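Data block below; observations after.
Only a single protein chain was left out; the remaining protein chains are all shown in position.
Presenting chain A:
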Amino acid sequence: MITFILKRLGSGLVVLLTVSVLTFVLLYASSGSIARNILGDQATPEQLLVKEAELGLDQPLFVRYFSWLTHALRGDLGASWFSSEPVTNSLATRIPVTMTMVITAMILIAVIATLIGVAAAVKRGWVDRVVQVGAIIGDSIPGFVIGVILVTVLAIQAGLFPATSTISPGAPLNAWVMSMTLPVIALLINGVTGGAQQIRSAVIKQLERDYVRTLRSRGIGEREILFKHVLRSAAPAGLTVLSLQLIGMLGGVVILESIFALPGMGPLAVTATAQSDLPVVMGIVMYTVVVVIVVNLLVDLLNGWLNPKVRVS
């Protein structure tokens, strides 16, 4: 077990390193005009040279990457070229906002999608048809459209929620809950409909298996069959979908965070990329890769715990 985790973490590190090299090289191409972007259109050529030297842009790519890497290994991701704010600071204030939103949405999606999916699989008939149609409708409306509708109806017209985030230092829990409700609902709808579909088909597939027939023939109750056997066997499919959704959500929150002015990773990623703010982009990419590695590892461990068949020896 421990070796498994260590192996996975080891391969994760390799991925992290590869991605960092690739990102650095790709961004290098556009960093030629950074000094111009920072100083604006009135800067003189002399000003630009001073700025480039200050940022170390006159160094070769190789030197710059290793300087970044050695600092990163010591936990220093550098500072934004534009705002001079340390990257670790930006990440530390923004990750909690995005993660609160994503994790809350994920937990709700897992619970609601499982309930709906299982209900559709077990009851079939009209329940199933409603879930199927709902899934198509839910899947076809992008999250940000749902977000805009929610703001217009519930925040601006009804005044039930703040239209944009009121999260600030020392803000009461209430402000977090009120500010997060609408974006979380917008994130939820796509996730729930997609997740419920997958769970439904996984459960139906299991219910048709021979072992279910055998269990039934031995007089074991439907409830026990469902919760003790079928759900366990259907879990890997559901978990995989949920983990993919979580990773997809890291992209989906970008637009929602902008619309709701939530101080999360999304707006940071957009501005940093548009400006080629290399230290910040590197920080964001590292964060994303770490999240993906951790989520995948957790899903594997959870799967093993739920279903001994897939457990690694």
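One rule holds in what follows: contacts are C-beta pairs under 8 Å (C-beta built on N, C-alpha and C of every residue); 3 or more make two chains touch, one makes a residue touch a chain; residues count from 1.
Rule of thumb we're sticking to: contacts and distances are computed from a predicted model.
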Between "Stage III sporulation protein AD", "Phenazine antibiotic biosynthesis protein", "Penicillin amidase" or "ABC transporter substrate-binding protein", choose the name on the UniProt record of the chain that's been left out. "ABC transporter substrate-binding protein"
Omitted-chain contact residue, chosen from A:Thr3, A:Gln42 or A:Ser217: A:Gln42
Of A:Ser11, A:Ser83, A:Ser140 or A:Thr214, which sits in contact with the chain we cannot see? A:Ser83
Considering the complete complex, identify which of A:Thr23, A:Gln59 or A:Thr166 is in touch with the unshown chain. A:Thr166
Across A:Thr23, A:Gln59, A:Thr93 or A:Thr240, the one contacting the chain not displayed is A:Thr93
In the full complex, which residues of chain A touch the absent chain? 30, 32-33, 36-44, 47, 50-51, 54, 82-85, 89-90, 93, 148, 151-152, 155-156, 158-170, 178, 258-261, 263, 267-268, 271, 274-276
